[in-house]
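Here's a structure for you.
Here the complex is missing one protein chain, while the rest keep their positions.
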Amino acid sequence: MTERRLVIIGGGPAGLSAALAAYEAGERDILILERDEALGGILNQCIHNGFGLHLFKEELTGPEYAERFIREVADRGIEYKLKTMVLTISHDRVVTYVNQTEGYQKIRAGAIVLACGCRERPRGAINIAGTRPAGIFTAGTAQRLVNIEGYLPGREIVILGSGDIGLIMARRMTFEGAKVKAVVELMPYSSGLNRNIVQCLQDYDIPLLFSHTVIEIKGRERVEGVVIAEVDENLRPKPETAREISCDTLLLSVGLIPENELARNAEVELSPVTGGAVVDENLMTSVPGIFAAGNVLHVHDLVDYVSEESAHAARSAVKYLQGADSKAEKEVLRTGKGVRYVVPQLLNRDENYEPITFRMRVDNVYRQVRLVLKVDGETVLAKKKQIMTPGEMESLEAASEIVRKLKAGKQIVFELEEENA
Amino acid sequence: MQDIIIIGSGVIGSAVARELAKYQAKVLVLEKESDVACGATKANSGIVHAGYDPEPGSLKAKYNVLGNRMFDELSKELEFPFKRNGALVVAFDEDSEKVLERLLARGRTNGVEDLRIISGDEARRMVPGLSQEVTKALYAPTSGIASPYEMAVAFAENAAENGVKFRMLAEVAKLERSENGIKVYLADGEELEAKIVINCAGVFADELNNQISERKFTIVPRKGQYFLLDKVYAEYTSLTLFQTPTAMGKGVLITPATHGNIIVGPNAQDIEDKRDLSSTVEGLNEVWEKAKRTIPGLNKRAVITNFSGIRAHSLGDDFIIGFSDVPGFYNVAGIESPGLTAAPAIAVDVAKEVASALKLKPKADFKPYRKAIPHFAAMSEEEKAAIIKENPLYGKIVCRCEVVPEGEIREAIRRPLAARDLDGLKRRTRVGMGRCQGGFCLPRLMEILSEELNLDYTEITKFGRNSKVVVGRVKE
Partner (left out) sequence: MICISCPLGCRLLVERDGDKIVVTGNLCKRGERYGIQEFTAPKRVLTSIVPVKNGKIGMVSVKTKEPIPKELVFPALEVLKKLVLEAPVKSGDVIVKNVLDTGVDIIATKSVERV
């Protein structure tokens, strides 16, 4: 069986950044496996701007951001295979893939970086009642149809979910001459970026209905309308508030799910909260030599952080290939009040005190709070925030001295405190 | 003039067509939808029942047991998925335990083999997640699961290969007696004629019969809603799990499906509109709550979609099979559960009777074997490697969730009775049936359909007629 040192599964932003970082760290045997016809991943269809503000201090569109990395990968001669689907990876890092030219192949990887991204939650998974006509799309699929294939999914649109993809598509469809009748959001707040609410909805007078949901789809062959209703504090629809909006299209932006089929094959432990792998501060999963980064690990809002995260995973993978493998005991990081999850979830009790970036999300909207990191009751890191929402990933950077404290401590907790406390 | 016109190409019409293909005759199948298997056939639990449930002496009982025995050979001959996985009917108390006894006795009368009653503990050893409340269970090892629409497609393809003609989007509007048989008028006015018309029109069979016959009957549309669970939850059960039946039917069951998913459902609700396939909040909740009685640990997160089907329930509670009072008009109606199981056996008898009436001679060159579309996901490693060498398009995976390559999809569009729309592709290759429900593969499927059928993207539909996927090009 062919042996390769570093195999990166996915040639989107996470995979590309991982490849470059691995190269910078001195690794030369790198292979990217990408299922689509081009590198770039989901960025190829994200033609709007807002990418790269942190990493490049510039506002780029998705394709432009991707192209920066693609060019560097090409310049360095890093190997990649397109139209190549990884079918399975084994616990002992055998990667099985297929493509048209090589057929069915198995290679043994010294280390793997999972950079597979995520998929959209479909209608069936949220059990909307009603008929099953044509005209129901997840927002990302509609985005691909419009931006890559050049086809209009519909002319009168209702969008369920005010996440960024839904907001971006509201503007996109408006630009293509469609009428977006409403964006319907289950929660009392949006999980999308404020700038998108302004630039995609307010600019075009598209109504944003909080605390509402779609309870029924109508139309036999093509969507003819949706029935929406207000929901109560328990997110249950109030039938007396039901009303129908006529439309020919329903776009769904109701959640992203890390694509962890392959992780499951390899028996990687998954977190029920993030849907992604449970990882230590090196972003290594429960399977030695398998690392994860980007949306496959936890769903991000900004691609800049995806690139940072996957670069870190790649550097760790290279160190692993060079012999580093922490056999240290792993400490479980806990989340307290207000913090829905933290990545990484585990810390190695070793003597590596490199700075760690902890990324997390809160479970509700909070104002005037402090995000704190406590070790055995003592606050070692704190960040004041005017506002924190579930839709914006937060991070805490722990410098070396803090990491030393963490690795010596017993109880590590991330939680929110009132500012005035 | 046709010898025989079959109205409807669900599993019944397709099976009858295949049996009649064994004779020398001009046979035409008229299907009102864009593809075979678009009615109840595509929306049922796929169970091949053992046969303890139907009333002894009924046609249901007769054909259930006969049909069940045919599946091992037939599934190999026609290459459709079938597995004899066994079933449990569970009881929770003394009353339902008595029902089990009745089913056991009935099964034995009907000729079902190997039935026996086991303890709740034994049942839980077979299905670890089974409720602790289960006291006893009826174990039916001859119960099985099949893919109902793949089965219908297999019958239809084999019929077509052996000379039967199929016309899709050919809805029958009117029937009239004629000198030599029956005149059939399509919705667009076209006139056809056949010596014998076989009515396999499912939920609409009563409307056709009552147009022409004095012996009227009524088909009540009885809707059932289902959940489809992710394959990752296949460990819930490897056996089909029933609760004890009621007057409305066999009740909510939990069963593996042939490709590894779990199906939960159906409920039973008599409705007015025969075309109303909508799922309802109440119906879905009812199914879920009832199912949890059998497996309390059912997780809603496992659900990837739901669907509903409409049973053709005849008020007489039994199949209606045979020549009507109108010469040349033959009914195969009211085929609700155990319809799928009964289909092959019904078809044999129907074909015999019709062939005898027309004095048809058997075909010497009938080809009984039908090769299925090579199904990549089910192949061994060596087979996968070999098929990609032979056809590189098998190395280009289009549907990630179900691992379906482009070669398989193009094959489905090149077969006799080709898939012509997204749902047709779905039924033949499973594209779009996985956990992302077509989100990833849709654009690629449209490209392939567009190329193979020389259609503009704007002509591609989900299931024919006005179910267009896109409304136009951008910038228009």
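We just call them A and B in the order they show up, numbering each chain from 1.
Just so it is clear, a contact is a pair of C-beta atoms (placed from the backbone, for glycine too) under 8 Å apart; a residue touches a chain by one contact, two chains touch by 3 or more.
Keep in mind the model is a prediction, meaning the values are calculated, not measured.
Although it is not drawn, the missing chain touches A, B when the whole complex is taken into account. When the omitted chain is restored, the residue from A:D203, A:E244 or A:E419 that touches it is A:D203. Across A:E64, A:E102 or A:D363, the single residue that touches the chain missing here is A:E64.
Considering the whole complex, the residue from A:G150, A:P188, A:P239 or A:G336 that touches the absent chain is A:G150.
Listed here are the chain A residues that touch the chain not shown: 37, 44, 47-50, 53, 59-64, 67, 146-150, 175, 193-195, 197-199, 203, 301-302, 392. Counting the whole complex, the residues of chain B in touch with the unshown chain are 474-475.
As a working rule, only the chains that are shown with their structure count from here on.
For chain A in complex with chain B, the residues that touch the partner chain are 35, 83, 85, 87, 98-104, 119-120, 122-125, 127, 129-134, 137-138, 140-141, 144-146, 148-155, 176-177, 215-216, 220-222, 248, 261, 264. Chain contact summary for the complex, chain B toward chain A: residues 228, 232, 275, 277-281, 284, 303-307, 381, 384-385, 388-389, 392-393, 395-397, 400-401, 403, 405, 435-440, 442-443, 446-447, 457-458, 461-463, 465-476.
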